[in-house]
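Here's a structure for you.
== chain A ==
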Amino acid sequence: MAQEEQSGRSIFTDLDDGSTNEQVDKWQRTARLWKETLIEQWKMLTDELSVKLSLFVVAAFVLIAIFAPLIAPYPPLQRQYQGDAGILIEKWADPSLLGADNGYLLGTTAEGFDIFSQLVYGTRAALMVGLIAAVFTAGIGTLVGLVAGYYGGKVDDALMRVVDFLYGMPLLPTVIVLVAVLGPNLWNIILALIILQWRSTARVIRSQALSLRERPFVKAAEVAGASDWHIISRHLAPNVLPMTFLYGSFGIAWAILAEAGVSFIGLGDPNTVSWGTMLQASRAYSALQFGAWWWFVPPGICIGLLVISGFLIGRGYEEITNPKLQ
Partner candidate 1 sequence: MSLLEVEDLEVYYETEDGPAQAVDGVSFELEEGENLGIVGESGCGKTTLAKSIIGILPDAGYVNGGEIRFKGDDLTDMTGAQRRRLKWEEISMVAQSAMNSLDPVYTIREQIVEAIETHRPGTGRTESTEIVTEMFELVGLDPDRADDYPHQFSGGMRQRAMIAMALALEPSLILADEPTTALDVIMQDQILKRMGKIQDEVNSSMLVITHDVSVVAETCDRVLVMYAGKVAEEGPVEEIFGQPYHPYTIGLKRAFPNIRKPTQDLLSIAGYPPELVDPPTGCRFAERCPMATDRCREEEPEAHQMNGLRSYCHYAEDIDTELRPYADNPETWSQTAAARKAETGNVGGD
Partner candidate 2 sequence: MGKASFVVRRTLQLVVTLWAVGTVLFGLFRLMPGDPTSYVVSSQMTQEARRQIIESYGLNEPLYVQYIKFLQNLVVLDFGQSFHSNQPVTQVIATYLPNTLVLMLTAFIAAYTIGITLGVLSGWYRGSRFERSTVITALTARSVPTFYVGLIVLWIFGAELGVIPMSGMTSLGTQNAGFWEMVFSVDFLQHLLAPALVLGFYFMGYPLLIMRSSMLEVLSEDFIDVCRAKGLKERTIMFKHAARNAMLPVVTAAAIALGYAVGGSVLIETVFAWPGIGREMVRAVLRRDFPVAQGTFIVLAATIIILNFVADLAYGYLDPRVTYD
């Protein structure tokens, strides 16, 4: 399996003897090797059908998010008025999808917002939260894990106690308190998620780093007098990359779920429309009791689709990195 082979040696081994090369040249080669690793991983990943479908779903949501202003007929927080009289729509408009003749595909909310437009713009919030939180949690987690695993001893102890502490914090309540302290907006939700969620990546990467640092190529680099940073970035990091990706893709899913939860509780960003805030609003206006399902069913389906795609991509990736599961 190519994966095992890759983790058995550093992909940079050939770089270290050519130390006479110019710095620029070296960086070019580094970039090329990184690129090759990424392409190789990508090819293995797209082998499976469920992963392909999931990637397709994610790509579709990304496109919707990018072209939201073109797809959505109205700004998400623009009140819709009935006729020319300027009267706010009473109660809510039924969806034109069900035959109502008003141009609102999924109807409007009780506040007079176009639901379809909100749904489209909600994609932006979800992806932003998911991607930013995942990149940072996986990034920070990997860095901390590598440092802890590589240095070991007191550094490892100290960092792992921080991780233990974070593991003692219940996710949602902590995010709720943090958002309450920092103020309810999307960035603070993302920040709160990052503060907590790097813990799992750090733990896994650390144990990988612990075993990697005993490998001959790391020992060899140490003997050759390579700096710690050089060893971490050139020898350890590329080899834990698959795990970072894995946790990153799970991280997207968890972040989207958490944002939806926090928003649903009422600590969402009042100025941004997310699928979670839509659900919260529908609940606040008792859409449930009135049976206005077109308000609260679509956002949940979107959350589910995006999250399950994240899980499936992660699982697909897990299977190529862990042959025992196949």
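Candidate selection criterion: all candidates are chains of the complex that A comes from, given by their letters.
Descriptive notes on the structure:
Note that a contact is a pair of C-beta atoms (placed from the backbone, for glycine too) under 8 Å apart; a residue touches a chain by one contact, two chains touch by 3 or more; residues count from 1.
It should be emphasised that the depicted structure is a prediction, and the values quoted were computed from it without experimental measurement.
Looking at chain A and the listed options 1 or 2, the chain it touches in this complex is number 2.
Those residues of chain A that touch candidate 2 in the complex are listed here as 161, 164-165, 167-173, 176-178, 180-181, 183, 253, 257, 260-261, 264-267, 279, 283, 288-291, 293, 296-297, 300, 303-304, 307-308, 311-312, 315, 324-325.
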